[in-house]
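This is the structure I want to talk about, given as structure tokens.
Missing here is one protein chain; the remaining ones are kept as they sit in the complex.
And then chain A:
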Amino acid sequence: MTAYLKLDHIDKSFARGGQVSEVLKDIRLTIDKGEFVSIIGHSGCGKSTLLNLIAGLTKVTAGAVLLENKEVDSPGPERAVVFQNHSLLPWLTVYENINLAVSKVFGSARTKAERHDWIMRNLDLVQMAHARDKRPAEISGGMKQRVGIARALAMEPKILLLDEPFGALDALTRAHLQDAVMDIHSRLGSTTIMITHDVDEAVLLSDRIVMMTNGPAATIGEVLAVPLARPRSRIELSSDRTFLRCREAVLKFLYERHRFVEAAE
């Protein structure tokens, strides 16, 4: 089986005023269809840059992103992104925000009624159908992020990219949303890549955890498989030995071998 998504020897450097700073170097990774992969690393290690490269929002300096053996170098709805700060358009209601995506992606392929059903189905999936006529300013941070996820799912993406989706939320809301994402992943089997800096979140949600070394010229330090059966329950896992072992492995990587020197000083 060939890889669904392949990151083939990717380098990324930014040139600013004659100075070239190397952010990512020699990133190699293959992801299978339906897999849930987390990318974890200290801040500034280039994990968001990596996600932007996969999304096509930034161009690679060298190497290639291959989705189903086809190179992608520009953004598109088949790689939908859930942004950290939700990025809902504040002048549109929840429904209209999703409708913007749905009518652009499926405008010609589906009738108006079909599109409406599709929007409502995705709102139901994140349990936000009740707030369809609210504007983003009128709903809580967690609800906005749910709508952001619904908008991304409504594009029927081949890959769902989550850019620290729960970073700005409080712990309880975050747990709710993690459960929601797990539930959606088990129902839809969507291939998902999530950027996070939360070790528990990474272990709880992922099939594999990609650990990044520190920049400059960050690369993949280690990939950890999480051999936990699904569905997973956070309460049962909190004392599960495999869970604790995975957690320890990530913590050791982050805080022993690749300690973030700037933050420690």
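Keep this in mind: a contact is a pair of C-beta atoms (placed from the backbone, for glycine too) under 8 Å apart; a residue touches a chain by one contact, two chains touch by 3 or more; residues count from 1.
By definition in this document, contacts and distances are computed from a predicted model.
K.L.:
For the chain not present in this complex, what protein name does its UniProt entry give, out of "Nitrate ABC transporter permease", "SoxAX cytochrome complex subunit A", "Phosphatase" or "Vitamin B12 import ATP-binding protein BtuD"?
P.N.:
"Nitrate ABC transporter permease"
K.L.:
If I consider the whole complex, including the chain that's not displayed, which of A:G44, A:P77 or A:G167 touches that chain?
P.N.:
Of all options in A:G44, A:P77 or A:G167, contact with the hidden chain holds for A:P77.
K.L.:
Touching the hidden chain in the complete assembly: which of A:A113, A:A137, A:A171 or A:A229 does that?
P.N.:
Reading the full complex, the residue touching the unseen chain is A:A137.
K.L.:
For the chain left out of this view, which of A:T30, A:S43, A:T61 or A:N85 touches it?
P.N.:
Touches the omitted chain: A:N85.
K.L.:
What chain A residues would touch the chain not displayed?
P.N.:
That gives, for chain A, the contact residues 55-57, 74-77, 79-81, 83, 85, 87, 89-91, 100-101, 104-105, 135-137, 155.
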